[in-house]
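Complex shown without one protein chain; remaining protein chains in place.
The block that comes next holds chain A.
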Amino acid sequence: MPKREDLKSVLVIGSGPIVIGQAAEFDYSGTQACRVLRAEGLRVILVNSNPATIMTDPEVADATYVEPITPEFVEKIIAKERPDALLPTLGGQTALNTAVALAENGVLDRYNVELIGADIAAIQSGEDREKFKRIVEAIGETGLNAHSARSVICHSMEDCLAGVDELGGYPVVVRPSFTMGGAGSGFAHDEAELRRIAGTGLALSPTTEVLLEESIMGWKEYELELMRDKHDNVVVVCSIENFDPMGVHTGDSITVAPAMTLTDREYQELRDVGIAVIRAVGVDTGGCNIQFAVNPEDGRIIVIEMNPRVSRSSALASKATGFPIAKIAARLAVGYTLDEIPNDITQETPASFEPALDYVVVKVPRFAFEKFPAADSTLTTTMKSVGEAMAIGRSFPEALQKALRSLEKKGSEFTWVGPVRDKATVLAEAARPTDGRVNLLVEAYRAGASISELHESTKIDPWFLDQVLLIHETACELRDAERLSPALLHRVKRTGFSDKQVADIRNLTESVVRELRHSLGVRPVYKTVDTCAAEFAAKTPYHYSSYDEETEVEPRGKPAVIILGSGPNRIGQGIEFDYSCVHASFALRDAGYETVMVNCNPETVSTDYDTSDRLYFEPLTLEDVLEIVDAERAAGPVAGVIVQLGGQTPLGLAQSLKDAGVPVVGTSPEAIHLAEDRGAFGRVLAEAGLPAPKHGTAFSFAEAKAIADEIGYPVLVRPSYVLGGRGMEIVYDEDMLHDYIERATQISPEHPVLVDRFLDDAIEIDVDALFDGEELYLGGVMEHIEEAGIHSGDSACALPPITLGGHDIKRLRVSTEAIARGVGVRGLINIQYALAGDILYVLEANPRASRTVPFVAKATAVPLAKAAARIGMGATVAELRAEGLLPREGDGGTLPSDSPISVKEAVMPWSRFRTPDGQGVDVILGPEMRSTGEVMGIDADFGKAFAKSQAGAYGSLPLKGKAFVSVANRDKRSMVFPVKALHDLGFEILATDGTADVLRRNGIPATTVRKLSQGTGPDGEPTIVQMIVDGGIDLIVNTPFGVGSRLDGYEIRTAAVQAGKPCITTVQGFAAAVHGIEALQRGEIGIGSLQEYADKINASRAAASDPARAAG
C-alpha cells in the first residue's frame, strides 16, 4: 500500500540539547526522517532547540523552529503551522514526552493533529512499567520464554521500604518511570542507599513513580531492534549483546553486534518474544528497541524494557547493519509497508528482511569522569558516558581493539608494557564495573589469571574472556618472537593490534613498525557493510578495514577530498564539529569533488552512509588515516585531506599527515602550530601590536611560581594543547598553585603548564571568522553573558553582541584579521577576546572550525562551514560572495540593526553524577568545560531570547514565586539592582541573614531563612536546603566563592539540581535571567522559523546594499 495521500504536512520534534543519554544519535535519526518526509512531498515543520544539529539546517525542513521543546512552545508552533500530523518517535524521550503532554492537554485534538508513528496507548504501554509488566506476563502465559523481574511499583518512600521486604530483601534495582537514559536509577544495597536513590527517583519521575525489582546483576544482556509496519510485518534489524553483563546501563556497556553467545534456539526465543512485545504494545508503524536479560544458568529470559521509538541503540544498529531505521520508520509512519521500501544498499532487495552481518561491530563508551573528579566512577544502571566509538572488524578481537583505539584516550588501548599488580588485586578491582575495566582483563591475564577466575569476578561471558585471552596470547607471541615474520605480523594485525601497540611491545617506534609492515606487504583491505553478508552486490561504498585477503574499494575518476571527522563525542568536542564536517561534505560534493568521510562515531550524521560519496568507518589515528589515504590514492586522484573541521582530533594529525606526504588542505600544519604554540603565537600578537594577558610557560613549579609572582594573582593555569579547558583552573595564591601542579598535571618538558593573568570582571568575546589569505569575513561576534574565566563552552552568549558598540566591532575586526593573516589561516578561525578596562586582550586563537560555528551560521543565516571547506580547496571570499554562498556585501560584524538576537546557553550534566557516598556533584561553572550540549533562543530582543534559551535548556524561568539569593561578597554590589528588579516583578526574595541585611539596607524587603549550618529552627523552621528540596523555592541564585571541591553553597546548589529548579551561579547570568523573566511577564513570547528570520536578515542586507531600493 503506498503512502497516505491525506497527509500534507508533518511536525517533527527533535530531542533538544545534547545531554547524557540523549545525544547526537537523534540528530542523525531526525535528519534522516526529515529528508525522507520532504522527499515524499510533505511539508516538514521541525522544532528543535539545539542549533548544533544538521536537522535544524534550514535546508532540511520547510519551517525550522529553533524554539524550546516544551508543550507551550510546541503548541504555538502547531497553532501557527497547523500540521496534519505529529511524528514524535525520532526525537528521543524529549519528543515523546512532549507529544504525550500535547495529547493529554487536548492540543492535538483541538488542532486536529494526528499522532503518527506511535499512539498514546502504545507509548504508555511501553513506558509505564506496570502496564509493560502485565504485557510481558501475558506473553509468558502463551508459552513463550518471557518473564518480568519480580517487582513492585512505589509512589512513596513507605511503599519502597515495604517493597524491599516483598522482594525478599536487598539488593534491589530502583527505576523511576518516564525518565530518559535511566536517569535516577540505580542499585540499592541497603536502606540508606534505597532512601537516596528512590528519593531522587520519585522526584525525577514526572509521575512520582519508581519501580523496585529483584536484582538480575550478572545475567547476560541483549537488545533487539525491531520494526513493524501497518500490515504487521515485523523484522529484527539487529541483535546486540552487551559485553558487560547486567548491572551496567547499556549506554555505558561495551556492546557487540550481532549477538555472539546465543544458539539459534535461544536467539529465536528472543526474536519470538520481541515480536510478541512489539505487537502487544501496539507499535503499529515504526521501530522499537527491546532489552532482555538472559540467565546464563538456564536461559530464563527477562524482558527488561522497550522503547517505542527510535533510540540510541537504533542509531547504533543502523550504523552496524546499514539498515537505516529512522529513515524507514519515517516512511512507515506515512503509510508505506516494509516490502514497498527498497534497501538503499542493494537497491534491488526490499527492506522487509533481516540484515546478515559478516563482520563484528563493537561499541565502546567514552566517559568524562576526569571532568567530575568528585563523581563516583562505578558504572550502574544510570548512564554516565558522554559519547561512544564504534568499530567494525572481521572478528571480535579486531573490532574491539579498533574500537578501543578509536576512543582516542590515553590508556584506552590494551597494553603489555609497565608493571603488573598481583592477580588478587586485579581480580578484585575488575569486579567493579568502571570506565576501562576491559583493560583490567589484560592486566589480569598478565598477572596469571584464568578465564574462570575472571568470569567469577566480572561475570563477563567466557567466550568474550577467551577472545581477550587470544589477544593477550598474540601479544605474548609477538613479544617472544625472535623476529617479526610476515605471517606473525599479519596475524597480529588481524587480531586488531595497532602499529603503536606492536611498537610498544617490540620496543620500536611506530613509524619503524609501519615501514616494516609496508615492506612486508602486510596491509589492510577494505570490506563493505552491505546488509546481506555479500549475498547481493552493494551499491553503497560504506567501508571498514580488516587484515583479510580481498579489498572492495572501487576505482573512481573524480578527485576526492578526504574529510576527517571528530571521533567520539566528549565534553568539549561534540556534535558541533560533526556539523562542520557534514557541511564540508555537502559543499564539496556540490563543487564537483568526490567526498570521503572518515569517522568512528556511530551517533553522527557524518557516519550516515549517504552523507558522503564514500564512508570509512575507521579510527582517527595516524595509522588508520594513512592507510585510507593510500587506499583512496590507489582508487583515483586525491585532492586533499581536510583536518580543520573535526576539532582537535584531526587537527592533531595535521603535521604527521603532511610529513607523510599527504596533502593537507586549508590552514597549513605550520600555521596550526603557530596558533597553538604559546611562544609562536605571542610573536604573532606582538608583530600585530595586540595585547594578550601577561603569561608564561612553566616547566616546573618553581618556574610557574616565578611567572605568577611577576604577573600577579589570580592566574589561570592549564596544560598546553588541550580542548575544552581540560585541567584549567583559576588560582588565587601560591598554595593553590602548588596544589594544582601537584594534583592536576604531569608537568614535563613535553607538557608544560601555561600561566596566564586572570582578567577579573572582563567581558569575554568569541569571534568566528573566515580568511582566504586576502579577505576576512567576520562570521559572528558573540558576547558572553558570564564573565571571563568561565569556559566559553559553558558560558551563555549573545549574537549580535548586546553591549558592544561599533567601535568595539571595528577593533575586533582589525585584530581578527591581523591574527588570521599573521597565523596564515585558510578557512575558519575562532578567537577569544577579553575586554577589560577598555583594553581588548587576545586570550587564544584556534585555526579551525569552533564549537560555535553552527550557532553563528544559524544566527546569521550564513553557511560558514560550507564556505570554510570551499576556501580550504582554494576558493576566495570574493568568489563565494559572487556565488551567493556568502552574502554579497557585509558580514557577521555588520548585521542589520533589526536582526534578531540569538542566545546560546550551555546545558550541564550535573544531575547525572553522584559522589561515591551518594551526594550530588557541585554545579559551579569554571574555566574547565563541563557542558554536554547547548540550546539557542532566538527572538527580537535579548530578554525574550534569553528566556527562550533558559526554557530550552532547563525548563522555563519562573514567572512568580520565591527567589533565594545568596552571593559571594565580591558580588554583593552588583547583585542589588537585579534583586530589586526581581522584587519589582513580584517575587518574594529570600536570603540568609547577611545578604538579607544588605538587601534591606537597599530598600528591598527580604525574608530571612536559616542556613544549613544553623539547622532546623526551634519551631521546626526548615533550613534553606530543606526548603529547596521540598520544592518551595522557584529560583535559586548562588554565586560561589572559595577553593577546593566543596565550595561554599555546595548543598544549596546540589539541592536545586535535585529539585529541578533553576540555579544561577553568576551575577551576570542572574541579570540576564531577570531580563528574561521580565520579558516573559510582559506577555506573549512569539515564535519564528529560521527561514523567516533568514528572509528578514537577507531583505535588510539587500536593502542596505541597495539604498535606492530601500528608500523606494
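Keep in mind that, in the parts below, a residue touches a chain if its C-beta (ideal position, glycine included) is under 8 Å from a C-beta of that chain, and two chains touch if they have at least 3 such contacts; residues count from 1.
Basically, contacts and distances are computed from a predicted model.
Peer 1: One chain isn't displayed here; going by UniProt, is it "Carbamoyl phosphate synthase small chain", "ABC-type lipoprotein export system ATPase subunit", "ABC transporter ATP-binding protein" or "Fe-S cluster assembly protein SufD"?
Peer 2: In UniProt, the chain excluded from the picture bears the name "Carbamoyl phosphate synthase small chain".
Peer 1: I'm checking contacts with the chain that's been left out. Which of A:K3, A:K131 or A:H231 qualifies?
Peer 2: Spelled out, the listed residue whose C-beta touches the missing chain is A:H231.
Peer 1: Would you mind spotting which of A:E193, A:E429, A:D466 or A:E844 touches the chain that isn't drawn?
Peer 2: A:D466
Peer 1: If the hidden chain were put back, which of A:Y111, A:Y170 or A:F353 would touch it?
Peer 2: Of the candidates A:Y111, A:Y170 or A:F353, A:F353 is in touch with the missing chain.
Peer 1: Have a look at A:E5, A:E141, A:D298 or A:D422 and name the one touching the chain we're not showing.
Peer 2: A:D298
Peer 1: Which residue from A:E482, A:E549 or A:E774 sits in contact with the chain not drawn here?
Peer 2: Spelled out, the listed residue whose C-beta touches the missing chain is A:E549.
Peer 1: Residues of chain A in contact with the chain that isn't shown?
Peer 2: Within chain A, the residues touching the omitted chain are 231-233, 235-236, 239, 258-265, 267-268, 271-272, 296-299, 337-339, 348-350, 352-360, 394-396, 451, 461-463, 466, 470, 487-488, 491, 527, 532-537, 548-550, 552.
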